[in-house]
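With one protein chain removed, the remaining protein chains of the complex are shown where they sit.
Moving on, here comes chain A:
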Amino acid sequence: MDFSEQELKTAYRTMRHMRNFDEIGRREFMAGTLPGFMHMYCGEEAIGAGVCAHLSDEDYIASTHRGHGHCIAKGCAIEDMALEIFCRQDGLCHGKGGSMHIADLKKGMLGANAIVGGSAPLAVGAALTAKTRGTDKVSIAFIGDGASNQGTVFEAMNLAVVLKLPAIFVYENNGYAEMTGVDYHCGSGDIAARAGAFGMPAHKVDGTDYFAVYEAMAEATQHARSGKGPVSIECIAPRWYGHFEGDPQSYRTKEEIADLEKNRDPILLFRDRVIAETGLTQSDFDAIDAESLEHVEKAMAAAKAAPQPEPADLLTDVYEVYD
């Protein structure tokens, strides 16, 4: 395996953080302590982790409503994210954005996004910054299978090809757009082929396989950083939970979900393969599990206890309020 033990541990920790963040978030949401919506990334962790492993703070990502995993992979502090999903005063967006709008510009994280398809044009804009300034930075748009049908996404892909921008369109095909299946909503059924038809290299990989995502992204970043223009990668990784917490998922079978948790858990798949192919052992991973759980629990507890925004905060960060 072409990875150092450190790299493998980091990748695993990132995915475990994502899982813990959403599972604990889910627990809090169900207990009524978390406001707004909670979109779980469980089952899709290898995508965010495999993609962002190739990025530095100076590269950009534009995310989606299902953005917690992307934030963690891009290096946002879990403490600050936790404060934001609890909408606390010291959160990354001071509680004004919440779960669907976590942004951390210092980390090149250009925002989760509650408008489906909103990420792609923004990522193209950041790619334009990179190209105009003559840097080798890249800009990633995370796009759901449902979002892949938006006009904004098609326009963004074409513009990126026309301007030869260092943009990478990462499609997270989790099988569903809310309660509609991809076989129904995506006419051609092949998101990668559709992206390729815009005139860019288009990969399709198993999004539950960290290494497959990593490899595709290695090629994509090399292409984009060397000025050859955009790339797209379709990652297939089925959604485990409902569209958001509280979705009863009557449109799915219990067997499908149980099978995913048993056989398509990206974290377990990673762990099994690494143990089989390297010197890392179960106890190495168990240690990371324990450490991650403690870290995330602590961050969430601290966030829950942190102060709410003050009423006067309502009127800050606008140039004029006309009240």
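Heads up, the rule we're going with is that a residue touches a chain if its C-beta (ideal position, glycine included) is under 8 Å from a C-beta of that chain, and two chains touch if they have at least 3 such contacts; residues count from 1.
Quick note on the criterion: contacts and distances are computed from a predicted model.
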item	value
Name under which UniProt lists the unshown chain, selected from "2-oxoisovalerate dehydrogenase subunit beta", "Peptide ABC transporter permease", "(Fe-S)-binding protein" or "Cytochrome c1"	"2-oxoisovalerate dehydrogenase subunit beta"
Option touching the unshown chain, where A:129, A:158, A:180 or A:278 are the choices	A:180
Hidden partner chain, touching residue among A:13, A:39, A:66 or A:101	A:101
Residues from chain A at the interface with the omitted partner, ascending	35-37, 87-88, 93, 95-101, 113-117, 146-147, 149-152, 176-187, 248, 250-253, 256, 308-309, 311, 313-315, 318, 320-323
